[in-house]
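Here the complex is missing a single protein chain, while all its other protein chains stay put.
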Amino acid sequence: MELLSIPVGVAHYLVVGAVLFVCGVICMATKRNGLGVLMGIELVLNGANLNFVAFASPMLRAEGGNALGLDGQIIALFVIVLAAAEAAVALAIAMNYYNNFVTIDVDRADELKG
Amino acid sequence: MSVETIHWHTFFFLLMALLACTMAVAVVVTSNIVRMAFYLVVSLGAVAGLFFLAGADFLGAMQLMIYVGGTLVLLAFGVMLTARGPFISMRTGGGQWILAAIIGGSLLAVLLQVAFSVKAWTGRSLAQHPPAIEAAPTAGPIGLALLGVRPDRLDQQNAGLRRGMSGYLLVFEIISVHLVVVLVGAAYLARARKRPGQQRAPAQPSPSRRSPLPVGE
Partner (left out) sequence: MAEFFSQYLSPPWLAYVLTALIQVTLILAVVLTAAGAFTWAERKVSARMQDRLGPTRVGGRFGWLQALADGIKLVAKEDIIPAGADRLLFRVAPYVSFCASFAVFLALPFSDGWVAQRMDVAVFFILAVAGLEVFGVILAGYSSGSKWSLFGAMREAAQVVSYEIPLALCVVVPVMIAGTMDLVSIGNMQSGWFTNWFVLHDPFTFLTFFVYVTCAIASVNRAPFDLAEAESELVAGFMTEYSGFRWAVFFMAEYGSMVAVSGLAAILFFGGWNGPLPIAHWLGLDHGSLLGGIGNFLGLCNFLLKATMGVLVMMWARWTLPRLRIDQVMTTCLKYCVPLGAAMLLGAMLWTYAFPGGLILSSQTLLFTPACATGLTCAAGSASAIPAPLVAEQQKGR
């Protein structure tokens, strides 16, 4: 139970961010559903955001450390906004793919092969 | 061994972190697309909680409103529109899983090793740990920074450094234009048009189903 009295640091946030990032990468690599790949992209972006917020927070650092402060939070803000924009376009592409190929399976998108 | 004090910050961090990580793993493991969307929602909600715990309250609320309440709703709509029969559960072959696990595992190992390599990143020592979480207000400074004023660097004495510390006004405008472009582009891409499957003649009602009575249905 001493686990619950260890103060949280940047490293712990980086661990969570790393797990999310790796899960996103595996999701992008293995999912056959196009929307599954999109979900992997969202996980990757959130892992990166967690890193930014962790570096931006002064309460997670040891005394005398320099936190990014406002810069980190604003970068994370822009990442959230851009992720929303990119998800909209990616979803439009996915819908076009579904309407034209009558399947959402990305393994079937092989018309340019060979 | 009894515990005298629990740092509630650590307790809630562990709760949210476990939730985020297990739900992210669940997204990878499950093959049902609708459940994937649900687990992703919970995972990103836990990430918003982690933002709140790091003192970024405005960012946490932004994550909830825009990411979870906007982007994921869009994704859920897409999932609902394409969740037909065979597409709900699609399995991947074993070979791909093994390859992805190797790559993912090695990446995770590298990132974990980096995370614990810097001394200053392991957090404050117990003696310095404040009893309560003090959170500076962030909404005002973020708003000012987006308009070009950097309220956290007002005391920078070096004139040369000050000139390089403009706010984020240009980036803000660029992103606004970018969003307009994305809006127009996505609306154009997603416009309704005749699908190739509808070019065939409209389906005739089968004669066995047609009722002999002239009563309208």
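Think of it as A and B in the order they're written, each chain with its own count starting at 1.
Quick note on the criterion: a contact is a pair of C-beta atoms (placed from the backbone, for glycine too) under 8 Å apart; a residue touches a chain by one contact, two chains touch by 3 or more.
Everything numeric here is computed off the predicted structure, so don't read it as measured data.
Student: Could you tell me which of the visible chains the hidden chain touches?
Tutor: Taking every chain of the complex into account, the missing one touches B.
Student: Decide which residue listed in B:V27, B:V47 or B:V68 touches the omitted chain of the complex.
Tutor: B:V68
Student: Out of B:F58, B:F87, B:W121 or B:Y168, which touches the unshown chain?
Tutor: For the chain that is not drawn, the touching residue is B:F58.
Student: In terms of residues, what is the contact footprint of the unshown chain on subunit B?
Tutor: Spelled out for subunit B, the touching residues are 2-6, 8, 32, 34-35, 38, 41, 45, 57-58, 61-62, 64-65, 68-70, 72-73, 76-77, 80, 83, 137-139.
Just so we're on the same page, only the chains that are shown with their structure count from here on.
Student: Show which residues of subunit A lie in contact with subunit B when the two form their complex.
Tutor: Counting only subunit A, the residues touching subunit B are 1-16, 18-27, 29-33, 35-36, 38-39, 42-43, 46, 49-50, 53-54, 56-65, 69-70, 73-74, 76-78, 80-89, 91-96, 98-100, 102-105.
Student: Okay, in this complex, where on subunit B does subunit A touch?
Tutor: 1, 3, 5-7, 9-11, 13-14, 17, 20-21, 24-25, 27-28, 33, 36-37, 40, 43-44, 47, 50-51, 53-56, 58-59, 62-63, 66-67, 70-72, 74-75, 77-79, 81-82, 87, 90-92, 96-97, 99-101, 103-105, 107-108, 111-112, 114-116, 118-126, 128-130, 133-135, 138, 141-142, 145-146, 150-152, 168, 171, 175, 178-179, 182-183, 185-186, 189-190, 195-197
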